[in-house]
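The complex is shown incomplete by one protein chain, all other protein chains being positioned as in the whole.
Chain naming follows the written order as A and B, and within any one chain the residues start at number 1.
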Amino acid sequence: MINIVLLTLLVVVAIAIIRMKDLFAVAMLSGIYGLLSASFFVVMDAVDVAFTEAAVGAGISTLLLLVVISMTGRSENSTRHKPLLALLIVAITGGLLIYGTLDMPYFGAADAPIHSHVAPRYINDSMQEIGIPNIVTSVLASYRAFDTFGEVVVIFTAGIGVLALLSVVRRPEDSDNIASINDSMHEQHLVVRIVTKMLIPFILLFALYVQFHGDYGPGGGFQAGVIFASAIILYVMLFGLNTARKVINQTFIQLIAATGVLLYGCVGIASLLNGGNFFDYNVLANDPIAGQHLGILLIEWGVGCTVASVMLIIFFSFAARREVQQKNENQHDKNQELL
Amino acid sequence: MDIVINISSGLCLFTGSFLCISGGIGILRFPDFYTRMHAVGVTDTLGAGMILIGLMMHSTDFLVLAKLVMILLLTLLISPTTSHVLAKAALHNGLVPELTPDALDQTSLDLKKKGKTSSNP
Partner (left out) sequence: MLMGLFNHWIVVVLMMIGLYIMIAHGNLIKKIVGLAIFQTSVFIFYISIAKVDGGTAPVLADNFSQYSNPLPHVLILTAIVVGIATTALALSLVVRIKEAYGSIEEEEIQKQDNQIQSEQEVGGQT
């Protein structure tokens, strides 16, 4: 019953995104969309996925959209022609897809083909072979470790891509100008700064809890990395980019991102050197179960490091670019006034 | 004892849901940005708090109770701060609240003293 309500609300929000012209409202609606789909995932018993979607879709994604909207402008031009061809294509494709779903097994059927080949082996043998209660983590980190390796490399590549597109050369005199503006604004934001200073240690502690508790409940490297990055992003938003750069260096963050991927790969190579297959954790310690625990711990640590640092790299690049744009605009306005 | 727990937790859950719905109606029906934010800020904090207290009474495990207490404390800390930040951002950008005429003169005087412009609905 509740999934019907949630899905209908999702369709309503999606139609509202079509009709809105104000991009700020579109960003907020996409955040609501992410939160509703996270609730839907909880109802569907997918607790790990719901955790990740809430952190990523309703958190980081909305934040990045807002930062870009502040740089590129807030409203959308209305189209002058009617998009009838697009509507026709969409209607035909939708009709064909619905015709295709008529053959599918019904929702919730326990005898569907998807439940009868690999999944029973994972559910039944995961405890003896790997020894952790969370089956999703055991599949992600041990049975399908190679896929997760590919995913970590994809995130790392995205971080490199954003750095290549958006990095700015910083000169030392800019930082002094911006720092003085920041200190003069301190009185205005007193309440938020004090509350944030109280909250940030707890958010970081929660990120560490999620990282290491992924074996026993929902959690793991990705969620922990995103929560860790969001704590630091909160600090950046309130205290300014330069103060945050003094706390955490950009070079250090890039080093941690590369170290995470390297750690992940080295676990695989260590398994090869000990005589097993690539990412076969049984050979990493004397006892196969202890080897599995050690392997999962190390690679989740690598995943957490890389995800946190890449999120920070992406946010720092966007924020630095925005600062440069605003400085150029101020310079331009001052020149106009002088003329 | 069971009946007392059931009734009181049911009462808390019912109050919480009613407060959340009234916050939603408040967003739609109140005339001004600041009154709308007041409706959401007060009723959402109290509504979420009541629902959490209602759930706490039903929890059997100490770990679940501890997690619910932590969520309640965090909600009580974060929600009012969010409303404060929203109102501050609106005032800083010049949104003037709708008031009676003599209160409006006083507010415009205060805003002009701080050097901000007015009339941006």
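Following the convention adopted for this analysis, a residue touches a chain if its C-beta (ideal position, glycine included) is under 8 Å from a C-beta of that chain, and two chains touch if they have at least 3 such contacts.
Every value quoted in this text rests on a predicted model; they were computed, and no experiment measured them.
Student: From the touch rule at the top of the page, work out which displayed chains the omitted chain touches.
Tutor: A
Student: Looking at A:I18, A:V169 or A:L190, which makes contact with the chain not pictured?
Tutor: Answer from the full complex: A:I18 touches the omitted chain.
Student: Considering the whole complex, which of A:S30, A:T196, A:N242 or A:S309 touches the chain not shown?
Tutor: Considering the complete complex, A:S30 is the one touching the chain left out.
Student: Even though one chain is hidden, which residues of subunit A still touch it in the full complex?
Tutor: 3-4, 7-8, 10-11, 14-15, 17-18, 23, 26-27, 30, 33-34, 37, 40-41, 44-49, 52-53, 56-57, 60-61, 64-65, 68-69, 71-73, 76-77, 79, 83, 86-87, 89-91, 93-94, 97-98, 101-102, 104, 106-110, 112, 114-115, 118-119, 122-123, 126-127, 133-136, 139-140, 144, 147-148, 151, 154-155, 157-158, 161-162, 165-166, 216-218, 222, 307, 310, 314, 317-318, 321, 325
FYI, only the chains that are shown with their structure count from here on.
Student: Would you mind pulling out the distance in Å between where the CA atoms of subunit A average out and where those of subunit B do?
Tutor: Taking the mean C-alpha position of each chain, the two centres sit 28 Å apart.
Student: Could you list, by residue number, the parts of subunit A that touch subunit B in their complex?
Tutor: By the definition above, subunit A touches subunit B via 188, 191-192, 195, 198-199, 202.
Student: What residues on subunit B touch subunit A, complex-wise?
Tutor: So the residues of subunit B touching subunit A come out as 74, 77-78, 81, 84-85, 88, 92.
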